[in-house]
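Removed: one protein chain of the complex. Kept in place: all other protein chains.
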Amino acid sequence: MDGTSCYDTLILARSRKPEFAGIVENATATAQGNNPMCGDRVKLSLRATDKGVAGIRHETRGCAICQASADLMAEAVTGQSVAAALELGRQFTDMLETPSAMDSAVERGNLPAGLLAFQPLRTHRSRLRCATLPWTALGEALA
Amino acid sequence: MDGTSCYDTLILARSRKPEFAGIVENATATAQGNNPMCGDRVKLSLRATDKGVAGIRHETRGCAICQASADLMAEAVTGQSVAAALELGRQFTDMLETPSAMDSAVERGNLPAGLLAFQPLRTHRSRLRCATLPWTALGEALA
Amino acid sequence: MNISEIRSQFPILSQKVHGKPLVFLDSAASAQKPDVVIDSMANMMRSEYANIHRGLHWMSERATEAYEVARSRVASFLGAASREEIVFTRNSTEAINLVAYTYGSLLKPGQVVLISEMEHHANLVPWQMLRDRTGIELRVTPITDDGDLDLDAYGQHLSDGKVALVAITHMSNVLGTITPAERLVAMAHDAGAKILLDGSQAVVHRKTDVQKLGADFYTFTGHKLYGPTGIGVLWARRELLDAMPPFMGGGDMISSVTFEKSVWAPVPAKFEAGTPAIVEAVGLGTAIDWVESIGYEAIGAHEAALTAHALRVLPDVPGLSIVGAPRERGGVISFTMEDVHPHDIATLLDRNGIAVRAGHHCAEPLMHRLGLTATARASFGIYTTEDEIDVLAETLKRIRQFFV
Partner (left out) sequence: MNISEIRSQFPILSQKVHGKPLVFLDSAASAQKPDVVIDSMANMMRSEYANIHRGLHWMSERATEAYEVARSRVASFLGAASREEIVFTRNSTEAINLVAYTYGSLLKPGQVVLISEMEHHANLVPWQMLRDRTGIELRVTPITDDGDLDLDAYGQHLSDGKVALVAITHMSNVLGTITPAERLVAMAHDAGAKILLDGSQAVVHRKTDVQKLGADFYTFTGHKLYGPTGIGVLWARRELLDAMPPFMGGGDMISSVTFEKSVWAPVPAKFEAGTPAIVEAVGLGTAIDWVESIGYEAIGAHEAALTAHALRVLPDVPGLSIVGAPRERGGVISFTMEDVHPHDIATLLDRNGIAVRAGHHCAEPLMHRLGLTATARASFGIYTTEDEIDVLAETLKRIRQFFV
């Protein structure tokens, strides 16, 4: 069918079968992201050490894009330093929201494939928030 | 000059030199009409007896039309019964405001020349109130 | 009713979206506008515009006349007792807020405003704000699982005589439910309460007669009635309007002003401070003429046929559930699909040219009551065709296949 480009195979797969769903053990921080416009909600729990994000899990109620974004975010930031995790979030958001910044973020090649999968969303402004909501919550959890 | 039809000679004359300006002696009733949109104000004092309007005077602050209307109203209702005075007011207002009623009022021939002088005002809706304001005050004074 | 003739008056409907013919099923959010409405606004601005009321010149008189004729059109459209009962607002939301601020200020702490579980936020949040300002009580009367008002519960909520004002929708924008307005009015009045009906959706679908309904307040919004944005209507009984303090202060709503004290103008001017949406009021008048020229009988029949058709074909989509089964409904259908989020439905429909809404539809507490966070919603207008509903159903089947 037409118009499915927003729904990369990886996104579909992770929305159906998330790999980082749940609550992390011995969480050091939690945060919640809400999109009141649609009712999407992402609850994060994470365990941070000196080295950075040691473990992270999410409980997500929302659309396929939000589900997959939360899951692929968890994958991307696990093992990263706090600074690196936040930088990933910035680049991810730039990729989606700032047409000019996007290219350089993509070119810089810092973003893992799991995050690049959301690129086609750029032309679908009303859905951007679905993808960025988990990152907003992460920003809070790491603040 | 053009467009002076609203300003019949009689209207101009009475606005310059009113014949019923002032305060009536031994007034039995007073009333005031205000047009907040323009600041026009008509103060009426009248002396009513069993027979009707024995005397009436006005203090008018306003445009030529309002001045003249107050004065010509005073002339028209002096000596009339209360019912007849109110009926004159109704017909005068109809003449100005209700295109269909106008003709019959005029045809019925009840209106004195002094009131008929205001006919051209019909096409100038925003000025109607200038002519009817004294009559509103009269209605109150006779109520 | 000749649909293709009607559609030809809406050039926007022949657009392509993402390369697909547009199927616009979002009229309940806002309807498209026929050429006559657009033209009447453009013509007024191009050749008949001036500010109203305050001018002594001919152009101002003419514009005032056009604005006041629009008021009269609305009055006859609603069956109001007089044109003075019509107050122009920006939209339904402002109309309800106006009542909450002004009539609301006359209520005493402990008195009750009674709303229902299926209100749009526009008929909920203003009353919450009133409650928090003044200490009135806000009560919520429930709906049944089918999406009808529970009249027994409604009666009970009214029974302690504390309810001063009922504020209930005349048609739900989520469930399509048409509420039994005459019953609601009669029961409210028996309990000594006044009643406001939110007609934002209802007036689009059926003839409204506020005097027959017996209501005290009625509100609607221009943009859903094929009219312009920026214009809405509050109707209220004259004696209520007379008793209410003004809402906003400014030009044209006063009779006299000194620094110490202002005297209010008579209604409706008292509630229309400042330069109103003149051109938009005129556009609304044209929209009403247009709707009435088609006629509510034809509109009602067309929309009933569309709704019946949709209720027939949509359940064939695997996994699809229609939300609510109210006794009487207008052309609004909410649905969900197993394992597919409404937003994903809406996005893929959009990519196939079909515009529907998805979300909580500004009725979060209703969603909560239904145990949902969001639905997809298809809504029909005068210009909607059965073919479009078939395209919707077929596309939904493909979406289902894609996701599951």
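Read from first to last, the chains carry the letters A, B and C; within each, the first residue is number 1.
Just so it is clear, contacts are C-beta pairs under 8 Å (C-beta built on N, C-alpha and C of every residue); 3 or more make two chains touch, one makes a residue touch a chain.
The structure presented is a predicted model; accordingly, all values stated were derived computationally and were not measured.
Q: In the intact complex, which of the presented chains make contact with the chain not displayed?
A: Output: missing chain touches A, B, C.
Q: Hey, which of C:33, C:205 or C:329 is the one touching the hidden chain?
A: In the full complex, the listed residue that touches the missing chain is C:33.
Q: For chain A, which positions touch the chain that isn't shown here?
A: 34, 36-37, 124-127
Q: Name every residue on chain C in touch with the hidden partner chain.
A: Per the touch rule, chain C residues meeting the hidden chain are 11-12, 15, 17-18, 22, 24, 26, 29-30, 32-33, 35, 37-39, 41-42, 45-51, 54-60, 90-94, 96-97, 100, 120-122, 124-129, 138, 140, 221, 223, 228-231, 246-254, 256-259, 261-262, 273-280, 343, 346-347, 349-350, 354-359, 361-362, 364-365, 368.
Q: What residue numbers in chain B mark contact with the hidden partner chain?
A: Touching the chain left out of view, chain B contributes residues 1-4, 6-7, 12, 36-41, 61-65, 124, 127, 130.
Note that in this section only the chains that are shown with their structure count from here on.
Q: Once you find the CA centre of chain A and the CA centre of chain C, what distance in Å lies between them?
A: Between these chains, centre-to-centre, one finds 38 Å.
Q: Report the inter-chain centroid distance for chain A and chain B in whole angstrom, where each centroid is the mean of the CA atoms.
A: Using C-alpha averages as centres, the distance is 79 Å.
Q: Mind checking the centre-to-centre distance between chain B and chain C? Centres are C-alpha means, answer in whole Å.
A: The answer is 46 Å.
Q: Got the chain B residues that touch at least 2 other chains?
A: Counting only residues that touch two or more other chains, chain B contributes none.
Q: Residues of chain C touching 2+ other chains?
A: Residues: none.
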